[in-house]
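Removed: one protein chain of the complex. Kept in place: all other protein chains.
Labels run A, B, C, D and E following the written order; every chain starts at residue 1.
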Amino acid sequence: MDSDEQYERGLAALQQAANGAAQRLLDALADVSPELSYRSVAWSYGDLYVRPQLARRDRELLTLGILTGLGAADAQLEVHVNGALNAGLTPSEIVEALLQSVVYCGVPRAVNATLVAKKVFAERNLLPVRPTTAG
Amino acid sequence: MDSDEQYERGLAALQQAANGAAQRLLDALADVSPELSYRSVAWSYGDLYVRPQLARRDRELLTLGILTGLGAADAQLEVHVNGALNAGLTPSEIVEALLQSVVYCGVPRAVNATLVAKKVFAERNLLPVRPTTAG
Amino acid sequence: MDSDEQYERGLAALQQAANGAAQRLLDALADVSPELSYRSVAWSYGDLYVRPQLARRDRELLTLGILTGLGAADAQLEVHVNGALNAGLTPSEIVEALLQSVVYCGVPRAVNATLVAKKVFAERNLLPVRPTTAG
Amino acid sequence: MDSDEQYERGLAALQQAANGAAQRLLDALADVSPELSYRSVAWSYGDLYVRPQLARRDRELLTLGILTGLGAADAQLEVHVNGALNAGLTPSEIVEALLQSVVYCGVPRAVNATLVAKKVFAERNLLPVRPTTAG
Amino acid sequence: MDSDEQYERGLAALQQAANGAAQRLLDALADVSPELSYRSVAWSYGDLYVRPQLARRDRELLTLGILTGLGAADAQLEVHVNGALNAGLTPSEIVEALLQSVVYCGVPRAVNATLVAKKVFAERNLLPVRPTTAG
Partner (left out) sequence: MDSDEQYERGLAALQQAANGAAQRLLDALADVSPELSYRSVAWSYGDLYVRPQLARRDRELLTLGILTGLGAADAQLEVHVNGALNAGLTPSEIVEALLQSVVYCGVPRAVNATLVAKKVFAERNLLPVRPTTAG
C-alpha cells in the first residue's frame, strides 16, 4: 500500500473514529504544515490503528495512557477522549483509566487529563459521570 | 486509620494549608472524578504531609521543586505557591527556589513556574517581590 | 477498609499478578524506604487495581501505555510487562501496544520499552515474538 | 568578562535576535524575578550564543529542537521561532524542523510546536507557509 | 512511493549515515518487533531525512537537540552522534550544541548527552575534543 492510500484510509478512519476535535487540529495545520497532518493521519489511523493485533477499544484505552504519561498533550487527549467514547469506552471507564494513572505519573498529570475528559464529556452531554464509589 | 479518616483529615489540612486554588480544583473534579479528588487529598495532605519527618515548610518548598522539575503542572503549582506562602515561606524565598531550578531543568520551566507564582502573588497583593539584587 | 488491609490485599494481588521483578523492587526498598514500598503496593494493587470499573487486562495494557509515555521507568515496565502477561495479554499484543506508542511519544521511548519487554520475554522463554507482518 | 557585561551584551543580542516575544517575557518577570531575567539573558545570548563554534542560524535551529523535545515550553518556542526567522531560517525550514521532531518525540509535541510557529508566522504575515509537497 | 520502497531507501540511507550503533538497535529489535524497526527506518531516513527542505547536517544537528531535550534517549543519541559526525559535524560542534542545551533543559540532560557523545568519540578515536576556551 502506498502512502497516499494509507493517508486516505487513515482520514476516513479518523473521521469515523474521532470527531470535531481531530478535524479542528487538521484544519489548524492546513496552512502551516499539511505535511505534519498527512503523517499524523497516515501513521496512526492509516497504518497502526487498522492492524488486527489489538482492537480499536484497546488502542484508544492505551492512547489515553500514553498521552497522560507523556504530559502536555491536551489537544491530542481531547481527540482521543472522543475516540475512546466512539470506540465504545464509557465515561466511567475513561475516568477510571485516568484515575489509575495517578499512581504512575502523579496527581498533576492525572488531574489535568481528567479535566480535558470533562471538557469533552460536557460537549457531549455526558456529565455528571455517575460516581461509582467515593473511595 | 482507615481511608475515610485519612480523607477527612487531609481535607481539613488542605483547607487550612492551601486556599481557593485547591478548592477550585476539587470543585472542578466533583462531577467527573470524585475518586481522584479523594485520593489526591487522602494521599497528600491526609497521609504524607502530616508525617513528622519533615516540617510543613520543608514539604511545600520541596513540592515547588518537584512540580517545577516535572513541568506542565500549572494548576498544582498555583495550589502549592499558595501552600508555600501559608506555610511561612516568603515570596522572596519562593522566587529564589524557582530561580535555582533554572540550573537543573532549564529556563522554560523556571520562567513558567515563576509566572504562575506571580499570578498568585498578584491575587494576594504581594507584588512587586522586593528584588534582592539584580545579579 | 484501613490502610493495612489495603496493603495486605495489594501485596497478595501483586504477588499473583506480577512476579520476581516486583518482589526484587520491594526487596531493594526494604532497608531504605519500606514506607514507599507500602504505598506503592497499597495504592496500586491494593486500592485501584481491584476496582471493578476496568478489567485487570485493561489495567495492565493501560499501565504499559502510561509508563512508556512517561519515560525513564524501566524497572516498573519490567514489572508490568510481567503483569500484562500474567493478566492474559500475549507477547504479540504487548509488542503491538508499544508499537502504537511510537506515534505519540516517539521512537526512543517506544524502542526502549520494547527492549525492556524483550528482556522479560527472554526470561520467560517467549522469544522470538512471532512477527505478524513486516509492515 | 564579568556578569554585568555579559548581561548587557546578551540583552543587546537578544533585542537584535528576537523581538517582542522576548521583551514581553522579560517585562513579565520584572516585578517578580529580575534575577531570573538576568540569568536567562546573560547565560544564553550573553555567553553561549556569541561563541564562534556554531553559527547563529545553527543555534536557533538547535533550540527549536531542544524546546520541542522538552515540551511544555510554548513561551520560549515563540521567542525562538522569532529568533530563527531573524537568523535567516525560512518558515519552510522551521516547519520542516518541527516535522522531523515527530519521529523522535511524537505527534503531540510536533503539532503543538507547529501551532506556536503558526502564531508567530501569522503575526509576521508569513502565512500560508508554501506547502512543499503533500507527502 | 509505497512503504516497502520507503523502508529500503531508509535502510540504505541509515547504513550510510549512521553506523554500528544503529545496526545494533535494529538487530536487537529483530526477534521482538521488526514492525517497530521497519517504521523507525521508513519514517526517519526513508521519508523525512531525504526531503530537500533541510540539509542532512541540519537534520542531524536538530536531532541532537530534540533527543537532548526529550531525555532518557541514550541509545538514539548514540546513533545520532554517529550520524552527526558522518554528516560532517565536528566533535567541537557537537559538544557546543550539547553545551547550548544546558540553558533550555538544564545540567542533567546536557551532561548526560555529553557523556553519550564522549562514548562515541572514544570509539572513533576523537578524544580529547580540543577545548576551545575554558569559558
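Heads up, the rule we're going with is that a residue touches a chain if its C-beta (ideal position, glycine included) is under 8 Å from a C-beta of that chain, and two chains touch if they have at least 3 such contacts.
Worth saying up front: this structure is predicted, and the values here are computed from it rather than measured.
Enquirer: One chain is left out of this view; which of C:19, C:40, C:53 or C:100 touches it in the full complex?
Expert: C:40
Enquirer: In the complete assembly, which of B:17, B:36, B:61 or B:116 touches the absent chain?
Expert: Selected residue, touching the omitted chain: B:61.
Enquirer: For review purposes, identify every residue of subunit C that touches the missing chain, sorted by number.
Expert: Within subunit C, the residues that touch the unshown chain are 3-4, 7, 25, 28-29, 31-36, 38-40, 42, 44, 67, 70-73, 75-76.
Enquirer: Pick out the residues on subunit A that sit against the missing chain.
Expert: The missing chain touches subunit A at positions 102-108.
Enquirer: Applying the definition given at the start, please give the residues of subunit D touching the unseen chain.
Expert: 1-3, 6, 39, 43, 47
Everything below uses one rule, namely that only the chains that are shown with their structure count from here on.
Enquirer: Going by the touch criterion at the top, tell me which pair is linked by more C-beta contacts: A-D or A-E.
Expert: Higher contact count goes to A-D.
Enquirer: Looking at D-E, A-E or A-B, which pair matches B-C on over half of its contact pairs by residue number?
Expert: Among D-E, A-E or A-B, the interface that shares over half of its contact pairs with B-C is A-E.
Enquirer: Using CA atom averages as chain centres, what separation in Å is found between subunit B and subunit D?
Expert: For subunit B versus subunit D, the centre distance works out to 29 Å.
Enquirer: Could you give the separation in Å between the centres of subunit C and subunit D, each centre being the mean of its C-alpha atoms?
Expert: 38
Enquirer: Using the touch definition from the top, which residues of subunit C touch two or more other chains?
Expert: Correct list: 43, 71, 96, 99, 102-108, 132.
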